[in-house]
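In what follows, a structure is listed as structure tokens, so that the remarks can point back to it.
Here the complex is missing one protein chain, while the rest keep their positions.
A and B label the chains in the order they appear, each numbered from 1.
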Amino acid sequence: MTICALSYDLASQRLSSTSGVDLQIGPFVFNLRLHCPDLARLLYELWRDYPLAEGAAVRDFHIQATSNPAPGRWLRRDVRFFVDGRTPFPLLPAHHHLPMLEWGLNWCIAQRSHHLLMLHAAVVERNGRAIILPAWPGHGKSTLCAALIHSGWRLLCDEFGLVRPEDGALLPLPRLIPLKNESIEVIRSFAPSAHIGPSFYGTRKGTIAHVRPPTESVERMHETARPGWFVFPRWVAGSPLRLEPMLKSEAFLMVATNAFNYEVLGQTSFELVGRMVDACDCYSLVYSDLDQAIKALDELTRAADD
Amino acid sequence: MNSPGQQMTESARQREQANALLLAALRAPESLPGLPPTDWDLLLRVARRTRLLGRLEAQLAALGALDAVPERAVNHLRSARNLVQHRHTLLTWELNRVLWALEGLDVPIVALKGVAYVLADLPAAPGRFFADLDLLVPHADIQAVESRLLERGWIKLPLSPYDDRYYRVWMHEIPPLRHRERENEIDIHHRILPRTSRFDFDPAPLFERTRPVAGSQARVLGPHDMLLHGLVHLLLEGDPQEGLRLRDLVDVADLLRHFGREPGFWDGLVPRAEQLGLGRPLYYGLRFTRRLLASEVPDPVLRAASRWAPPRPVGALMDWLLPLAILPGHPDHPTRRAALARWLLYARAHWVRMPPWLLIRHLLYKSWLRVRGVPKRAALGPEELKRM
Partner (left out) sequence: MMARMPDSALLVLYIQLLQLNLSIQTLVLSAGLACDLMIDRQVRYQISACSLVDVAWENEHLVYCVDSGETHFLNATGAQILDYLIASPLSFEDLLACITSVDDGSNSETSAADLSSFLDRFVELGILVSCPALSDA
């Protein structure tokens, strides 16, 4: 049963109950308790396809978000995020609740999932093979990812390339895709069918709005994928499209230095990244026009499929 | 709706249950494969908070029992194991490089705590999380060691003049060093305790009983001294949030069990504590490892150590405070009492550490820093996210 199979009243009542709600998101089970009515309404809309993990005895993360009157401030409310009863982050203004929750989940996953190799990358899949898009902040990874998943690719994840060391499979983690500033309008016009949540102004990264993962991506979140291509994207204003092969050793270094926990897994990471880079074709992509970029990736990957 | 009284007892029951689960897991890991999945959910949370997840993994792996644990729990145990393994690699390598840098200096380098347990291959090592590299060198050699390391790529961490002076004048270690390319902190000690501590003693006898280890030029403390140092670390070096660390008590229990089998260990323990003036910490250590972790200590040793028991009201207070502070409780039901107990034990550790006038000066300075807002929480950026 998914969240949206419950009535809104029931969902929000369960979210604010003492036992909270257990949700399955990709390989993880989150126990979530909310004391923040605005956030409950938004989650009902943007997280609607996540299944309830009924009967999950062991939960991976116990998360609580509460909104309280800000100490010493009239009319202002703050939102606070708890993991296992502790609060690792500073208070944020209550109206930044959703970016805070999403960021908090990232923090939990990055801290506690060292049984997996966690690349910092967007991952999309078609015909069982995935494009891995590692990138640094500001390189347009999320924008490209949002465009790809509205052009026939399945979303695995926008932030974490989760690799299972045992077999090198990529695990889906279909979360909201945070778009920043101008990207919001870019995606709205590129993919009118994309469901985009409200804009949050004045966050640390400027304005943020979240793209809801397509229902199909969430329904298929137990289907893993094989790495097919590494593409290192970079958005450069006004630049012509350049999709160029990259040296494997260079790709290795970029993947490793940009991973969340390459060093923690030691030799396992070294061998795993080595195998992935070996098996994948590696490219750098400089683009300014989304349509061109999607088309180029389409041709690149179709050539391989034929 | 429950009445407030009922809720209170329900929270208290849940705290009891959380503590009991963790202690049972530490005492008898062989019982873990039979644990119901819902108990695993809670056990993972309390073991993580006390940084003992890695140890549970190590014990289950040694028993070959990981297959009998729910898969989702195994993921967290593996994750903890990988983190701990990574720390072990980093810090033993740091020691390897320190020894390389010090080649040619005729100075005994004694590894302390976690790294020592790893080097000596003690049962306390597998799965134990440790943060820094702690070394002991004779005071006479400390300058030579420090300047050689500074020549060969290590740097001093930036410290305020206050902190630097505080270290040099009062402390038992020099300000921490770090290699310019690596993240590990090295604490180089010349004593076990600050000069101002009421338990301060001359460290020279420690060097006489150090032992070599296989595969390294470093040495480790003799069994009694290693145990007593573990107790000093447990009881006299507090942390305001954690109070005392359960994992330090677990170390002590492990050392007792391991060295207890060496001939002469029990006979020499009390005399050594007497010689170093560490009788009171030994008394508390034996008392609480027995109470909480069911350590076995021969009766004659207990009787001999009982002369260091504190006056009765203090003893009763410690009996109440210590378990309250050292056990994690339930993450969803924190209590003010436990927070107070942790703070009191932290204050006690400081009280023993320095004379009142210095303590007041130190605490005033530190609270002034807090007023000025020294950041304590994680900032919200992708770089910070990756760094954690």
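One rule holds in what follows: a contact is a pair of C-beta atoms (placed from the backbone, for glycine too) under 8 Å apart; a residue touches a chain by one contact, two chains touch by 3 or more.
On a predicted model such as this, the values are computed, not experimentally measured, just so you know.
Colleague: Which one, B:Arg27, B:His86 or B:Arg211, makes contact with the chain that was left out?
Modeller: Considering the complete complex, B:His86 is the one touching the chain left out.
Colleague: Just name the one of A:Val58, A:Ala256, A:Cys280 or A:Ile294 that touches the chain not displayed here.
Modeller: Among A:Val58, A:Ala256, A:Cys280 or A:Ile294, only A:Ala256 touches the chain that is not shown.
Colleague: Specify the residue from the set B:Glu71, B:Glu151, B:Glu181 or B:Asp299 that touches the hidden chain.
Modeller: Hidden-chain contact among the options goes to B:Glu181.
Colleague: For review purposes, identify every residue of chain A that touches the missing chain, sorted by number.
Modeller: Residues touching the hidden chain, for chain A, are 247-249, 252-253, 256-258, 262-263, 266-267, 270-271, 274, 278.
Colleague: Could you list which residues of chain B touch the chain missing from the display?
Modeller: 86, 89-90, 92-93, 96-97, 100, 152-153, 181-183, 386-387
By definition in this document, only the chains that are shown with their structure count from here on.
Colleague: Give, as an integer number of Å, the spacing between the C-alpha centres of chain B and chain A.
Modeller: From the centre of chain A to the centre of chain B is 37 Å.
Colleague: Which chain B residues qualify as touching chain A in the complex?
Modeller: Residues in contact with chain A: 36-38, 40-41, 44-45, 48-49, 70, 72-73, 75-76, 78-80, 82-83, 85-86, 89, 331-332, 334, 377-382, 385-386, 388.
Colleague: Can you list the chain A residues touching chain B in their complex?
Modeller: 29, 56-60, 62, 84-90, 92, 100, 103, 106-107, 110-115, 120, 137, 204, 260, 263-266
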